[in-house]
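So, chain A:
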Amino acid sequence: MTSPTLSPPSLTADHHQPPSVRVEQLSLRYGRKVAFANVDAQFRAGQITALIGPSGCGKTSFLSCLNRLHELTPKAQLFGQVYLNDCDTATIPLTPLRRQVGMLFQKPNPFPLSIYRNLAFPLKEHGICDRTHIHHIIETTLTDVGLWTEVKDRLKAPALSLSGGQQQRLCLARALALKPQVLLMDEPCSALDPLSSEVIEDLIVRLKGTYTILVVTHNLGQASRIADDVAFFWVQHDVGQLIEFGSAQEIFTHPQDPLTAAYVSGRRG
Partner candidate 1 sequence: SSLQASSSDNAPQKLVITGSSTIAPVASEIAKRYEAQNPQVRIDVQTGGSSRGIADVRQQVADIGMVSRAAKPEDQGLNFHTIAKDGVVVIVHRDNPIQRLTRQQITDIYTDKLNNWQDAGGKSQAITVVNKAEGRSTLEVFTKHFQLKSSQIKADVVIGDNEQGIKTVAGNPLAIGYVSVGAAKVNVEQGTPIKVLPLEGIQATAQTVRDGSFPLSRPLNLVTQGPLNPQQQKFIDFAQSSQVKDIVQEQSLVPVQE
Partner candidate 2 sequence: MSRFKSEAIWRILLQILALCSGAILLLVLGFLIWETLPILRTISLNQFWRDPGWHPSEQAYNLTPMVMGTLGVTIGAVLVATPLGLLSAVFCQYYAPAGVSQLYRRLIELLAGIPSVVYGLWGLVVLVPLIAKVQPPGSSLLAGILILALMILPTIALVTDASLASLPSSYWRGSAALGVGTWATIQGVCLPAIRSGILTAVMLATARALGETMAVLMVCGNVVQVPDSIFAPVRTLTANIALEMAYALDLHRSALFASGLVLMLVVTGLVVVTDPWTDSPEG
């Protein structure tokens, strides 16, 4: 509940320009049910894109295609291509792909391990075994998400004993520790109280430039505050569609599509 002190981002050092993400004629179906269909879009490198739209329009499903997490759902079938810069993700082996494309979920989902092991475990699995190196990465990323001072004395404590906001920051740190280039976030603040969400929101803004970021959000205010671009999804004929895509400025002030206009004007929060 205390507002964490934020240190300047230290991650920029070992990063090149992140890739842009491009999808071509992307469709996903779960058995018979089509989650979304024929989406074409290019998400700009190093920018923040907000995905908005009503519940069930396929935002979560869309995100999950970008790091091929949809493959966990047995009956999910993907059509179309996803490119990181110009590399088709279908050709990249899963492990490096997912290391490159980090993800943050709606509900904070730290592993039921200690705070330390939450970060150390994925690092070890990615072949980083040197203890001092691991410790260094953990300290840096926890500092980046403003959690280091709060938890440095109890790294062995169970991660689930942290508050919701702290857990979400831990999950972000866990993703950042693997030095991804793209970050996918699925309503990262919706389970949090206003103060915790503010912290996360600030963090997202600070990560801009270093990562290509896609954020799903129900909160139109949040979208307008943080996003460079906005993608608006809607359900038509029971199928999710990308209705409009453009700069945040454009979408919120001069939407082209009447549906977009209706949706963004319904915003009162």
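The criterion applied here is as follows: a contact is a pair of C-beta atoms (placed from the backbone, for glycine too) under 8 Å apart; a residue touches a chain by one contact, two chains touch by 3 or more; residues count from 1.
Keep in mind how these were chosen: all candidates are chains of the complex that A comes from, given by their letters.
These numbers come from a predicted model, not from an experiment.
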Numbered candidate touching chain A, per complex, among 1 or 2: 2
Of all residues in chain A, those that touch candidate 2 in their complex: 67, 69, 72, 74, 94-99, 102-103, 105, 107, 109-113, 121-122, 125-126, 171, 174-175, 178
